Each structure stands twice: as C-alpha cells, then as structure tokens.
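Accompanying notes for the structure given below.
The complex is shown incomplete by one protein chain, all other protein chains being positioned as in the whole.
Note that the chains are named A, B and C in the order they appear, and that numbering of residues resets to 1 at the start of each chain.
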Amino acid sequence: MAERILNIGLIGAGRMGNLHAENLARRIPRARLHSVADVNEQAARLCASLYGECDCVSDPLQMLDDPQLDAVVLCSATNTHSQIIQDVARAGKHIFCEKPIALNLPDTDAALAAVQRAGVKLQLGFNRRFDATFRRVYDARASGEIGEPHLLHIISRDPAPPPLAYVKTSGGIFLDMTIHDFDMARYLVGAEVEQVYARANVLIDSRIGEAGDYDTAMVMLTFANGALGTIENSRQAVYGYDQRVELLGSRGGVSTENHYPNEVTISHGQFVQRDLPLNFFLERYTTSYLQEMNAFVNAILNDTPVPVSGDDGRMALVLGLAAKKSVAENRPVRVNEIA
Amino acid sequence: MAERILNIGLIGAGRMGNLHAENLARRIPRARLHSVADVNEQAARLCASLYGECDCVSDPLQMLDDPQLDAVVLCSATNTHSQIIQDVARAGKHIFCEKPIALNLPDTDAALAAVQRAGVKLQLGFNRRFDATFRRVYDARASGEIGEPHLLHIISRDPAPPPLAYVKTSGGIFLDMTIHDFDMARYLVGAEVEQVYARANVLIDSRIGEAGDYDTAMVMLTFANGALGTIENSRQAVYGYDQRVELLGSRGGVSTENHYPNEVTISHGQFVQRDLPLNFFLERYTTSYLQEMNAFVNAILNDTPVPVSGDDGRMALVLGLAAKKSVAENRPVRVNEIA
Amino acid sequence: MAERILNIGLIGAGRMGNLHAENLARRIPRARLHSVADVNEQAARLCASLYGECDCVSDPLQMLDDPQLDAVVLCSATNTHSQIIQDVARAGKHIFCEKPIALNLPDTDAALAAVQRAGVKLQLGFNRRFDATFRRVYDARASGEIGEPHLLHIISRDPAPPPLAYVKTSGGIFLDMTIHDFDMARYLVGAEVEQVYARANVLIDSRIGEAGDYDTAMVMLTFANGALGTIENSRQAVYGYDQRVELLGSRGGVSTENHYPNEVTISHGQFVQRDLPLNFFLERYTTSYLQEMNAFVNAILNDTPVPVSGDDGRMALVLGLAAKKSVAENRPVRVNEIA
Partner (left out) sequence: MAERILNIGLIGAGRMGNLHAENLARRIPRARLHSVADVNEQAARLCASLYGECDCVSDPLQMLDDPQLDAVVLCSATNTHSQIIQDVARAGKHIFCEKPIALNLPDTDAALAAVQRAGVKLQLGFNRRFDATFRRVYDARASGEIGEPHLLHIISRDPAPPPLAYVKTSGGIFLDMTIHDFDMARYLVGAEVEQVYARANVLIDSRIGEAGDYDTAMVMLTFANGALGTIENSRQAVYGYDQRVELLGSRGGVSTENHYPNEVTISHGQFVQRDLPLNFFLERYTTSYLQEMNAFVNAILNDTPVPVSGDDGRMALVLGLAAKKSVAENRPVRVNEIA
C-alpha cells in the first residue's frame, strides 16, 4: 500500500510562503503542495509553477472546498490570519500559521475557539524551537543536565531595521520581534511568565519613534518557577543577525554562539578576525523552517499533537501586550492583567 | 636625587589587606609598606613581617601620628570604614578604601565630607575597572569604536555562596555583590543611571532567604543617555566565577569571555572540553588589584586625580539601595528618590 | 523558451550515488536524474524510484546509447572507473567521477586520454574544494589577503577505521584518505608539489598493518613556490571527524575549526564542554557535495571549464604514489620520479 501523502494548500505566496512551499515540494517526502492562493494572482501562479504543478487561486476560500486538501499553510498578512483560520477550521482542514495569530486578543481567541470547535490541528510558526542550537539548550534544561533553571538571558538583534512602512503595521517591536523571544523564554525555561517589566527607546532611527514604535528594548521576566529572565532587542546590530541565549541552572550553565558562514579565523597585522555571522533569519534558520514543517506534517499523518500550539501563540501575544503596557506605564505588569 | 617612595599604612590585615600589602611590598617599586594595624595584633604582626619589616599596631589611630606616613590602605570591616576615613582624612593622609564606604548614605556622606574638607585623595577599590578585559570594553566605547552605547548586559556570578555569617552582615546581595556591577555599568556605559528595577529570589539556599537576603537577582538599568542595561547575579555558578559583559553600540558590539587557567581544549569520545574558568576573584582579578594600587600610588606621587573617586563609591551604593527598594516594592525606583 | 535541463545518468547506486542522485533530483533545478545503472539491479531500481521516475539498467553501457543523456555521474567501484570513463567519453557524454580515477597511473592516463580525444568534460569529486570553510582559506590566499603562502598544515582524521575488507582494496591510506588532502594542499597553496616525504605507522589496529596498510601517517610537502606543508592523517580520532587546515602567509595566517552540530557550550562542575563535531564526511560535507554537482551542471550548461580537472585527479594520485614510495624507502621522493 502506498504511503499517504499530505496535500497542502498555501495561502500567501510571499517570501515566507515560498520558503515553506519549497520545503514542502522538495524536502518533505510525505507532503506535496496541492494549491496556492494569493490576492496577487501572479505571485500565486509563479509559486505554483515553481513548486507544484498545482492549482492556484486568488481567493483562499476556493481551495477549501477541495476534499483532497488536508491542511493549509497560512502566510498571508497578519490581519487576515484570524478570519482565515476560522474559515479553514470550519472546512475541517489542519492549519500551520505564521506568527502571530493576530495583534489583539479578541481576534486571537476567536481563531482559537474555531480551531477548538472544529477539532483540527493548529501549529504556530515559532521556528526557533526547531533550531539545533536552541533545541540543545532546551534539552540541557529539560533533561536535567543543568538542573533547575535560575537565570535566562536572550539576545535578539536584527541586522537592520525593517522598512518604515512595515514598522507602522507590525504591531510594534514587542509584537513583531520580541514575540519570538517570548516564545523562546517559555520554551527554554519550561515555565510560564508571571510578570513583565519592559523599557524601550528610540536610539537608532528617529522615524521609528515618529511611527510610534521603539528600536531598542529590554524586558525582564518573572517566571512561575522562580526563574528570572531578560530579553534584549535591537533593530540594528551592524555586524548582522545576533541570536543567542544563556541559561544558568542549579547544576550548570549553557550559552550559545551565533552561526557563521564558515569556521575560519584570519590573523593579520592588526587583528584576529572572522567573517560576520549569518546575516538574517533566512540564512540563520534555514533548517529550522524545514524541521517545523516536517513536524507539522508528521503530527497530522500520525495524529499526534503539534509541537507548538495555538495557546503558545496566544501566550506570546499576551507577553507582548504586557510589555507594551509596561513601557507605557513604566511599571511591572502581571500577566493576568492582560490575559 | 633619590625618587620619592610612598609610605603606606595598612589598616586591616585580612585577606584583602595581605593581598594589597604584598603588591605594595613586592610589585610597586615606588611604594612601601610602612605600618600595619589590625584589631588582631597577631595578624598585624604576621603581615608586617611578611611584607615590610615595618611597625605594627592594634589601633589604627596610632599610625596616623607618624609624619612619615603618606597614605592609608583601608581593608577593615565595612562598618568601620566611615569613622576611619574621617580619622585618616583629619590626619591629612590619602586613602585607598575597599568598597563599600558604608552600607548607608549618612555614613558615606560623612566620610566624603571629611575627605573633601581635608583635601586628601580617596580612591575606592573597584578593581574591575583595572582588569584588561573590562578595560578593553571601556576603551571600545570611550574611543567611539562601537559608537554610542545602546544595550549593556553584565553577568556576574560567584562560584558558591559566602558563609551565612557573612551574608547576615553583608548588607545584602545588592550592596555586597551587585555593587561591583553597578560601578561597571556606569564605567562601561559612560553615563549615569536614572532608574533601577530589580527582582530577586532565593533559589540556591533557603537559609540565605531566612537571613533576609537573596541569592539570585536581576536588575534593569535606565541610563541618562538612553542606553538600557541588565545585570544578572547568582551566588552559585557551579562551574566557577563567571564575569562577563556585553555592550551593543550604534557601530558595533563587544563581548567578553571568562579567563581560564590554560588555553587547552581536550576532545574525548564524549565531549570537547576545557578546564573550568579561574575560580574566584583572587585568581581572576590578580592583575587588576595590582593595577589599581599602582594607580593610587601614582595619583599621589604625581598629584593627579584618583581614577575611582569617593563619588563613584557613593553612586554604587545609591544604586544598590535603589535595587533593594525596587525589589521590596516591586516597582521601578528613580535614582533621585534615593540620593 | 524553456531552460535547458541536463539529463544525467548515474552509474553506481551506492551511498555516494544516492547522495548525488538526491541532490540532482531535488536541489539542482536545471538537472534531472535520467537513468540509473548498478550491477545490483535492485539498488538501481530503488534509487531510480526515489529520485527519478527514470530508467534503470544493470549495465552502464546500455544508458550510453540514449541520445537524450547529457552526462554521467560515476560512483561505481574504483577499479571500474577507468574503463567506464573511456566508454562514456567515447559515447560523447560528460563525466563527473568520484575520486580516484584509478589506483595506478596507466589506467588513469588511459581514461584522461579518452576524455581528451572525445572532447568531453571530466570533473573529479574533490568535494572539499566546495566547502565554505576551505573555500574561505583558498580565497584568503588567492586574493592576497594573507600574502604569499609559506607554511601549510592539514589535519585530516577519520572517526574510526573503515572495515578491514575495504582497507584491503582501498589502495592504502595515501591513495584512499590522503588523496583528498593532497588535492587540498595544491588547491590551498596554489602551487605544485615538488617533493614528498612521508612516514606512516600502525598504531590503532594491528590488523590494518597485517593488511599491508597504515593507520597513522604524516607527510611533508615541498612546493614549487618555496612553501612547505605537512599533512597528518589518523584513521581514528575518537571524538569524530577532524578536518582542519592552517596556512601561514607573508601578510597573515588563516586557520579553521571543525563544524559542530550546534553552537552550544555547557558548563558543569567539572568542565566547560560542547558536543562533538559533526561525525563524518556525509554530515560535514553535505553542502559541498551539492555545490560540486551544481558546478558540474553549470560547467556543462554554460560550456565553461570544470573546476576540478582530470589532471587534478591525476596529480593527487601521483602524490599518493610518491608518499607510498617515500615510506617504503624512507627518503624524500621527487614528484618527477613518479609522474
């Protein structure tokens, strides 16, 4: 008997959509790209021809009628996520959704409720959980190798600020950028956050401030198990994408280094140097994007729980909203004030 | 004409006193140990015989009458510092004082006022400023090499908690341990702290909590120049003394590694490993203790300003008091609430 | 007009054959697997079904008649390479050949002559030239970044000896293992080797000695440009695959580190440690295998020279034969004694 192959529809054929489409088409044997939808029909057609020999539509609702479709990968604009999730869930298809579900709690909760009602699976795109380096940190804590977690530090810096147009619709640094780090914090420490205190400034580009956002931020987290954590964010580390964590436990500590394009050190008359780290998320997290999609496909094929749930997505949003409130009011904010 | 040699009296012949005495006697050519005072006469005698062929007394006041005495190195118990500083200043001698001046502001201010009136020099024992690694971070910021400072992170962890008896009189983790990091923060960022938010827990030894202190802490600092910083402290990093900083600037970032007893990596069948870092402050900061004393001696001989002032000592105390208040009240505390 | 797609036949569907087949089928858009040949028909069929929906044959000669076939990837047993290269060249197809062409010069020269006569391209499988780390070393020398090359050191150690059966037919450590390093030496230094001196011992497994081979070797190379080099080989580095080089030039030096599965350092009470490096060539050189095949496909499609020529393959063999002779006679052997 032939192995079952998962038919997946892609909604949103932008940069992330194409990345997932290529992984599905070329590197995940038990899945195939079945249909592509994008409001930009040309983008949908191009993606479909590159990775699928599959149907393409401009309205995602069209693809949902297809009984052969098993699941949807949702990479459209954030403000469409909640409604589409509800539609897809109602059609009984499983969903992989790029983070975040929404920029507010009501839309998030509406989506989660629909998923719950429909009994479909929803996996959030927190790809860093699938990165070998961060996974090793997780394992060091989860296995007891470093004992109970005490102090967490997350460094998360982009090589350069996004376009101003993006900044204006992003929901702000805490919902757009730190949201990944909030998820990492819960994942690595293995406990829920109880309180958030955040400070943020505009130190890189005043136009980011004029757009109502910050480019430099620090967050302090208090965890339910007594651990303390900080996250530091910058929209501009001139040397590239800087993604590291440290976790001190009762029986040891663990730290990480960035990933580099090569393992070469050159010594001149002035300095000992190496090339800059991998520049941005597409280079740095290539493998993790493949792994997360593999995990999604396997969870459906084996009917096992997805590794990153809708609640994980919701909690990261809650922490982001708490951070925004904390900065606005310059006081620690308890998570249950938000959620 | 012979070079002038500085005659120095040591008050307090404990561990730090002996360390300074040895440096003065053997490694600083233009200084010599002139007299030693300790309430424990035997300790004073032993130190004097090891490093000086010099007088020893039990009451520090006795040595102050000696017109040949130029300066005093003060390593007695913290609660004696303020009164002795006042006595020494009144006698017109210069003072090197181990941190902190006192555990409260009135005693600190009384000491500083006496120093001011007497016109003598007072240098505080913030030795880390003289460490080659932290000095290089300072230089990278002060020279403009990394541009304007944006984000600071200080990791400061002891290998094991101090004795409980010590904990009880130490003034608490923020005044005893973090006080060094508060000074580092001001030194490395090159700006004053405006606000402190701190969280602390007892995760290592419940008896530390019973003694009214914490063993695990995080502090977030807001600087006057817009920079943000965090300090993380643990009384127990099982792998040894962990002293590192990171500073992100507008034009680059700088980070540090611990210092190790050797530069050897061993690869077995299980792991690639190296020996643990230098275990504690005496090993890690050996050279910085020598450099700070050299700087003190030179400042007197050349009548130039000391590199770490009484105000530096006072400000570190203020930050420590702000951190204590912040933890107690779970809110950010502005520095001018304290000072 | 549609882009031209290169039709490639695979000869030898073993481990390396499957690796190349997967790259051709899934990761090189302008090539496709057209046919598969293996004396083991089942292996051919499996490979064809996994990566091609393509024909499969047991006799490689069968696939050569197909006018649609553009090129052949040759991964069969070494002792079949020379004859097959001659057959393929006569059929006018381009050839990618796993190293070595043969274990002796007459067979090698017969193959090269046939390629020359037929005017087809022949690329040798020295994949390390395509590794990002070694490529960066090459660039540092070729660009003049480190000036003229003076001293080369190559470390090349396997995690464990191959099966004894393999040892017996491998041609010995110099033709099987060092041959890659000989090619690296020429590539990195950018000059020909004039003299070889080698020493070898049996220190790991006496059965390797009984099979007439060595498990531990060192080679000293004298280059035409005055540079000196050493290669050190071991069949067993218990911590894994160890592949590093160093090159000192007149204006700087360059060194490399191994590649690791993650960038995590864990500090326990005993050691600071990280996980072992990537274990063997399939993990370590994954990307380089893809890059070399891409380069081969592009060289044919664009009718440009292949980046690793038949002469490169021949010269590595010559150096291996010189090393064998040097060990046997315990004297430096000039390359022109062999070639």
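Operating definition for what follows: contacts are C-beta pairs under 8 Å (C-beta built on N, C-alpha and C of every residue); 3 or more make two chains touch, one makes a residue touch a chain.
Predicted, not measured: the structure shown is a model, and the values here were computed from it.
**Q** Thinking of the complex as a whole, which visible chains are touched by the chain that is not shown?
**A** A, B, C
**Q** Which residue among A:A91, A:L105, A:V202 or A:L276 touches the omitted chain?
**A** Of the candidates A:A91, A:L105, A:V202 or A:L276, A:L276 is in touch with the missing chain.
**Q** Please pick, from C:D38, C:E98 or C:E246, the residue that touches the omitted chain in the full complex.
**A** Final answer for the missing-chain contact: C:E246.
**Q** In the complete assembly, which of C:A237, C:I300 or C:A316 touches the absent chain?
**A** C:A237
**Q** Of the residues B:C54, B:A89 or B:V137, which one touches the chain left out of the display?
**A** B:V137
**Q** Which is it among B:E3, B:D65 or B:E257 that touches the chain not included here?
**A** B:E257
**Q** In terms of residues, what is the contact footprint of the unshown chain on subunit B?
**A** 26-27, 132-133, 135-137, 140, 145-146, 251-259, 261-269, 275
**Q** On subunit C, what residues meet the omitted chain?
**A** Here the touching residues of subunit C are 148, 150-151, 153, 155, 157, 197, 199-201, 203-204, 216-218, 220, 222, 226-230, 232, 234, 236-239, 242, 246, 248, 250-253, 330-332.
**Q** What is the set of subunit A residues that contact the non-displayed chain in the whole complex?
**A** 237-240, 242, 267-277
Quick note on the criterion: only the chains that are shown with their structure count from here on.
**Q** Quick one: point me to the chain whose Cα centre is farthest from that of subunit C.
**A** B
**Q** From the mean C-alpha coordinate of subunit B to that of subunit C, what's the distance rounded to whole Å?
**A** 58
**Q** Could you tell me the distance, in whole angstrom, between the mean C-alpha positions of subunit A and subunit B?
**A** 43
**Q** Would you mind listing the residues of subunit A that make contact with two or more other chains?
**A** In subunit A, 251-253 touch at least two other chains.
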